[in-house]
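Moving on, here comes chain A:
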Amino acid sequence: MFNAFIQVVRKELLGAFRQQSDILNPIWFFVIVVTLFPLGIGTDPALLARIAPGIIWVAALLAALLSFERLFKDDYIDGSLEQLMLAPHPLTWLVSAKIFAHWLLTGLPILLVSPLLAVFLSLEVNTFWALFLTLLIGTPILSLLGAIGVALTIGLRKGGVLLSLIMLPLSIPILIFSTMAIDAATYGQSYLGLLALLAAMLVAAVTLAPFAIAASLRVSVS
Partner candidate 1 sequence: MWKWLHPYAKAEKSYILSGKLMPWFLALALPTFIVGMVWGLAFAPADYQQGDSFRIIYIHVPAAMMAMGAYSTMAIAAFIGLVWQIRLAEMTVAATAPIGAVYTFIALFTGAAWGKPMWGAWWVWDARLTSELILLFVYLGIIALYNAFSDKVLAGRAASILTLVGVINLPIIHFSVVWWNTLHQGATITKFDKPSMATEMLIPLLIMIVSFAAFLGFMVLYRFRNEILQRESHRPWVIALVKSSSSNDSQGA
Partner candidate 2 sequence: MAFASFSDFIAMGGYSFYVWLAYGISLLSVVFLVINTVSKRKKIFSQVEQRLLREQRIKAAENKEGIL
C-alpha cells in the first residue's frame, strides 16, 4: 500500500518534471503577483512592509488556486482519474498521494522562494520567520481543501471559477490565523498558540479531507 503511494507521487512528479517549466511556474506566478502589488499600490517601503504578509498569503492562495485545476482535471479528461478509481488500493490513500505531490509542486516552491519576496517587500527577519512557518503549515491545508473543491466540481465543464467560489471561503480561517500570527510576530509577541492552532487544523485536514475527496470523486465521476 505504501508502494502505491510512492508510485502515484512518482508519476505526478515525473509528469511535472517532463515539462521543466511546470516546476518553476508556480514560483513565477507567485513572484509576479507579488511584484504587481507595489505597482498597483505604491512603493512606500513602510506601507509595503505593513501589507506584505497579507499580500504574500493572498498570492499563495491564488497560486494554489490556479494550480488546482491541474490536480484532477487533466486526469479526468484523459481518463486517468477513472483508472485511479479502479485501482486495487484504497482511493483515500491514492488521493492523499496526489495531494502530497501537488503540495510538493506548488506549496514547497512557494516556501523556497519566500525569502526573495521578503527582500522585495522589505520584511523584518522576525516577521519573515512567522510568514515562513505559517506558509509551511498552511499551504498543505490549502492543497487539501482545494482538492475537495476540485473533486466536487470536476465533472462540471468550466468548474474553474466555481471552484474558487467553493474554496476561498474554506481557506479564509487559515488566512486569518496566519496573518494574526504574522502580526503578532511583527509586534514581537509570541505566536506559538496560533501556530499550534494551524497545526491542529492541518492534522484534522490530513485525516478527514481524503475521505471527503474520495466520496466527492465517486459522485463526480459517474
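Just so it is clear, a residue touches a chain if its C-beta (ideal position, glycine included) is under 8 Å from a C-beta of that chain, and two chains touch if they have at least 3 such contacts; residues count from 1.
These made the cut because all candidates are chains of the complex that A comes from, given by their letters.
Only a predicted model underlies this, so the values are computations on that prediction, with no experimental measurement involved.
Enquirer: Out of the numbered options 1 or 2, which touches chain A in the complex?
Expert: Selected candidate, touching chain A: 1.
Enquirer: Which residues, counting only chain A, touch candidate 1 once they are in their complex?
Expert: 19-21, 24-25, 28, 32, 35, 38-39, 42-45, 48, 119-120, 122
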